[in-house]
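The complex appears here without one of its protein chains, the remainder shown in place.
Each chain gets a letter, A and B, in the order it is written, and its residues are counted from 1.
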Amino acid sequence: MSETEKHIVTEENAEKSESKKLTAKEEQLYAASQWRLMWWRFKRHKLAMVSAVVLVIFYLVAMFCEVVAPYEPLYRDIDYVQAPPQKIHFVDETGKFHLRPFVYRTSQILDSETWERKSVEDRSQKYPIRFFIRGDKYKFWKLFYSNWHLFGVEEGGNMHLLGTDRLGRDMLSRVIYGSRISLSIGLVGIVISFFMGIAIGGVAGYYGGVIDNIIQRMIETLISIPGLPLWMALGAALPATWPPLKIYFGMTVIMSIIGWTGLARVVRGKFLSLREEDFVVAAQLCGTSESKIIVRHLLPSFMSHIIVSLTLALPGMILGETTLSFIGIGLRPPVVSWGVLLNGAQNVQAVAMAPWLLFPALFVIVAVLAFNFLGDGLRDAADPYSTNE
Amino acid sequence: MSVNAVEIEKTENKQTASKEVILDVKDLKVKFLTDEGAVHAVNGVDFKVESGGSVGILGESGCGKTMTAYSILQILPRVKKIVTGQVNFKTKNGSIQNLLKLEADGKEIRKIRGKEISMIFQEPMTAFSPVYTICNQISEALMIHQNMDKIAARERSIKLLDLVGIPDPGRAVDAYPFQLSGGMRQRAMIAMALACHPRILIADEPTTALDVTIQAQVLKLIQSMQKEFNLALMLITHNLGVIAHMVKHVYVMYLGRIVEEGPVEEIFDNPSHPYTKALFKSIPKLGGNKEKIHPIEGTVPDAYVLPKGCAFHARCTEMVGDICRLKIPGRTKISENHYVNCFKYSNEEIIENV
Partner (left out) sequence: MSEKHNEPILEVQELKKYFPVKKGFFRSATGVVRAVDDVTFSIYQGETLGLVGESGSGKTTVAKVIMRAYDPTSGKIFIKTAEGKRVDMAELDRRELKSVRKNIQMIFQDPYSSLNPRMPVLDLIAEPLQAYGWTQKKCVARVGELLSLVGLNPRYMRRYPHAFSGGQRQRISIARALALNPSIIVADEPASALDVSVQAQILNLMEDMQEKLNLTYLFITHDLSVVRYLCDRVAVMYAGKLAEVAKTEELFTKPLHPYTSALLSAVPDADPHQRWLEETVSGEVIDLSKEIRGCPFAPRCKYAVQRCHDVLPLLENKISNIENPHFAACHRSNEIQLKGV
């Protein structure tokens, strides 16, 4: 073969020039897109994986809250007002083990000596917890009526696994219904932030110069306004006469007003640094149009960072809604959200007498932590090329 | 320390100069344990450095030369690793220590670093801390190893900067690293390395990032420092030209092993190992006749899976037989001080059809 032809490779002589045979795994690795690589790195983060599962469960519950919750949020159990959580038993009074958990009929009595309210289990009446039981009627996603519930007890029994509030409403059901509002407000918020952040940050990073300067100063002004007072002011500005749905959307807009700034800065920073990369210059020199460069080269390069930013901004929004509703400025009853539920636990007396009213806070904490761990895991996996070269 | 003391030390070093071996590395092996598998960075390396001598480690990227240097001073990356072998070093007071036995973070090794063995790196920007002045960084070594106070250390730093040829050392000493150019930073790094008169200077690709004319200045500086302080030099590089003119003895490394060693003239006039020969043929020459260059076939194998037998056999055009695939070649003498690890030259029986 002449010197020139040695460089021509065909299928036949190609294999010989490879110094080793590739395993299937390596072949996969070589053909892996950036998302695949991210996924593989993400899988190694146990905590993030667990958080992801937890969040999936939370959102499924939120989506199907009518089915999952044993009771309607406004249903009042007059026999069991402001009562502690019922215990679940597996072993009955005779010592027999039941595979299916059950609750005893519980009622509230006034202790004649201590004047304390006590809940008493009536050991004679057992109510096994059944799955896929028919119960109260509800309108699923405002589309059709059904009365299937994921779990519950049969007619006549009561099952309040997280207790009831001062109107006798089942806390567990209300928390489940509340999740729909609390978790989705964040989502709508970040969608708005996403578009605003990319648009504004992109413009700042792409054009640079004076435009960048102006936008930067604007962002800095916005984020230096104290968050809570700003929210309070905006929340109070929403007319109380608005229907709950309108207020809901008003809230999401308020959340995203400050939420987009973080993302805009990330996008701007990335744009500025990516513009100098050789491969962007190479694309320009090939004749690729500017818009194509943005879409094909710049966007995919920082998409992963955007996802991380958004994931870490979500808990902020959840906490924001919870806080505002807790102090009474955000959502109000009859809308059910975790913040609204916590509103009922505002005074010390109520909390001292009925500590189970604070359960919604536990869910908020778990959701926020889960998002943070997930965001951490994503951030670590976000740049699959960072350890290479 | 006054100038007189400096001169006295210089002459003292000169008096004790002889061909004694001060660094003796035996069968050094470094294996990193990563999630993807074990990385065999160094696979049995032996070499010696004599007092006042100059030794070159020649190899391309991935051959393990940097890790070899790092393991001498115990500055290997802090990941799970297995390091075996001996790094026997003779200190100034005559005692011999195996540096590998010392704790990586311990007091003992810190007494060696900077004082007995110093190192300079490829990227002077990353070797200096950007938040301290040059004076601060050089004085640090002086204050630790020679118990100087701040003022004396500063004086000495200025003298050192002058010694390495930095103009206006009185001002440069208070500068931050980013204020100096690449060549100046490299000189400052040399000053820092030599502040406490070490016996060995390890230079890891010291001029690769520099311009040609600056490279010439820095290398000449290293040569003059060697002469003045009777400093032994261990130079690590892939640049054949630099090796040819800076060292007396060359070790050629490939994939964590030494494949050939010898006096520099021997290696260049009479390269014996197929890798060495191929390397020389693949580089265009500046002077002399213009010859066609021939790349080495194939690519460097992954360090995760070492090939069985000779490390180079997969790319070797001069294999003698199956033995190259199966056994690791031992050292064979070619001539005085010139050894090669290759079955082509060994007297071992060549076993066919194993």
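In the analysis below, a residue touches a chain if its C-beta (ideal position, glycine included) is under 8 Å from a C-beta of that chain, and two chains touch if they have at least 3 such contacts.
Keep in mind that this is a model prediction, so the values were computed, not measured.
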Touch with the omitted chain, as defined above, among B:Arg199, B:His238 or B:His313: B:His238
Residues from subunit B at the interface with the omitted partner, ascending: 60-61, 181-184, 211-217, 219-220, 238-242, 244-246, 264-265, 268, 278-280, 282-288, 290, 293-296, 299-300
Residue ranges of subunit A at the interface with the undisplayed chain: 3-4, 7-11, 14, 17-18, 29-34, 37, 209, 277-279, 281-289, 292, 296-297, 300-301, 385, 388-389
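Operating definition for what follows: only the chains that are shown with their structure count from here on.
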Chain centre separation (subunit A, subunit B; CA means) in Å: 54
